[in-house]
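Handing you a structure now.
Yeah, one chain of the complex is gone here, protein chain that is, but the others are all in their spots.
By letter and in written order, the chains are A and B; residue numbering begins at 1 in each of them.
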């Protein structure tokens, strides 16, 4: 729903001035925290606002509130920032120009520009990392592998991209890809900890390449790091354009998902430590630890800042 | 399912004679009562019959029975009357001619003709009403509005029309629109009464304009009237053809839904009275009261007639 709201508002904006008809394609989702779960029977309020436009991209801020309409209680469940790029309806490889928005204050434009430059840099870095040789993730091996190893919980699924997965341009909706990624990560995590789990956050996701109708996509997840109370899972999306074109498999998307283990009463539980076997697994564990400590430090800095302001 | 059954039988009939291939599009659903709920695990039997044909339209009677296959118990849950118009497969703006059906008795044809004239008149009236300026329904405001006011419970949802929502002609299935309308009304009602609710009836729904793939539709609902035990909610469907054509937003469908408040044991509960604030709200309340009293009078007349016949 977050992605659908973003796609509607940015497509509407990009077609608001006379020009080439276009459809907004998801290019990137900034790191997203899941602050609170959404329960059955609650009403989700999703609101979207355009917060910055560059020449060829649109930044959208989406807020999700969950509302219990019987009691009236409301909670913020998500805040997400998404970047869209408008593609011409006539030529999907052509990016059209975005009409500029008006800013209430000059600082808003400057801050937006800063965010734009930062994400551009990060996109470039991930693109290079994704250029590596793609090794297939072997499916979970619970016969010969020990519990709590990477191989024991890693999982993958394949999906044939059908018409209902796609936008008007015949490419997979960003939101459909994100749902499959969460599905795989949501199988890896409980395989490791053997309890109920909940998504805590999703790292920035870059959509480097479009995925066309008729492709087969392989979505793979493997655990990279565990702290006392959280599990980090790396998820890849690889596309095989296997019928129409003889193109090689390519990596379309990758991201890190963080999950927390929950008791039946919904309390966080300690997580068994991930056992690393190969050099690669050890390296990825250390990298995950780096990300974990960095996020923790950022959060503490924010909390101190808030405390100082009060 | 009701609409699917109606679309199948009328498309089949309209193509039964050599002529232009066509697809039946839903034009109108007559007032429908929900006599009994359908429970999880029950089997739905939907049967459809053509009861009248004019030169350019088909009237279909659909009956829905729910069957508990464990106990064998069957109940009628719905009876609905739908009107379809056959559109040419080659030119969606052309209405083709309907082959006439055979009537067992002359009175059946006369009664059908009377129903046809009545609905034609009603369609015309609603069309004029729908021509009004479209004011956006602002989403529920539960911070500044008092409980039981119109503004407190009014709600809307937006939906991007995808391929799986559409018929062979690329227009939204009438049944898909009806489901979204019921979803919105089903959020407005419990916001007001804070209990479980159940659909009691749906007013005649006229489908004035087709909604094309790629449109964004906004479905809005606001409470118009409350009696002691029921709530009437007006639901609008507005379409924005925002990518392909620079056409203005237009109102595609509107209808009144009636809900009843239920206790946890499934017994009807008294409904808090709707608080009207503006002149428009007061006028709509009075109009709703008019519809309520008219329906009540009709039902009492029917019951007296039945009692007299026994």
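In the analysis below, contacts are C-beta pairs under 8 Å (C-beta built on N, C-alpha and C of every residue); 3 or more make two chains touch, one makes a residue touch a chain.
None of these values were measured; they are calculated from a predicted model.
Asks: Determine which one of B:16, B:91, B:273 or B:302 touches the chain that has been left out.
Replies: Of these options, the touching residue for the absent chain is B:16.
Asks: For a quick check of understanding: of B:89, B:200 or B:275, which residue touches the chain that isn't displayed?
Replies: That would be B:89, which touches the missing chain.
Asks: Could you tell me which of A:119, A:156 or A:177 touches the chain that is not displayed?
Replies: If we include the chain that is not displayed, A:156 is the one touching it.
Asks: Can you list, in ascending order, the chain A residues touching the missing chain?
Replies: 133-143, 155-160, 183-184, 186-187, 190-191, 194-196, 216, 218, 220, 240, 242-243, 246, 249
Asks: Name, in rising order, the residues on chain B that touch the hidden chain in the full complex.
Replies: Counting over the whole complex, chain B touches the hidden chain at residues 8, 11-12, 15-16, 21-23, 40-41, 43, 67, 69-72, 89, 168.
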